[in-house]
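Apart from one protein chain that is not included, each protein chain of the complex appears where it belongs.
The block that comes next holds chain A.
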Amino acid sequence: MIFMSNEENQQKVVVSLEDLLAQADALKKYIDYLQKTYAELQDNIMSIDSSLQALKELQNSQELLMVGDKRGNVIFKVQGIDKAKVLVHLGLEYYAEVDPDFATKVLNDKKTELSSVLSNVEKELAKSLEAYKEIADILNQAQQQLQAQQNKGG
């Protein structure tokens, strides 16, 4: 058991070590989940940035190179591209054939939305890490107290 006393009104809260460890474990899982979500969101935003960059480049390019696979084992030269229309992902399973300006607008909207979610996840992550640190500090304190008692007794 851990006894924590609040100096002002001398209230004592008794928390079992098992409860604290369980709480720390649950928090750890939640933090892992948040970190995974954070990484996925960042990846999504980077993908959108790449597409926005590609749309910009499309207007200036005379000739484009298309990579055949992820490792770039073969690259094709592409000419005669219709620069007036691109397919943009609207969401779910739908793509619309639109002009590059509208595609840019759709992608920027998506990016803004994802950035807002990313910011919320970041705040939640900071809060959870702080809570985890507090529990870890209490557990360390308890361990030190226990060792001190054992040293006295020994």
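The rule is short, and it goes like this: contacts are C-beta pairs under 8 Å (C-beta built on N, C-alpha and C of every residue); 3 or more make two chains touch, one makes a residue touch a chain; residues count from 1.
Just so we're on the same page, contacts and distances are computed from a predicted model.
Visitor: I want to check something: the complex is missing a chain, and I'd like its UniProt protein name from "ABC transporter", "GMC family oxidoreductase", "Thiamine transport system permease protein" or "Prefoldin subunit beta".
Guide: "Prefoldin subunit beta"
Visitor: Out of A:Glu57, A:Glu97, A:Glu122 or A:Asp137, which residue would touch the omitted chain in the full complex?
Guide: Going through A:Glu57, A:Glu97, A:Glu122 or A:Asp137 one by one, A:Glu97 is the residue touching the chain not shown.
Visitor: Which parts of chain A face the unshown chain closely enough to count as touching?
Guide: Against the left-out chain, chain A lists 87, 90-98, 102, 106, 109.
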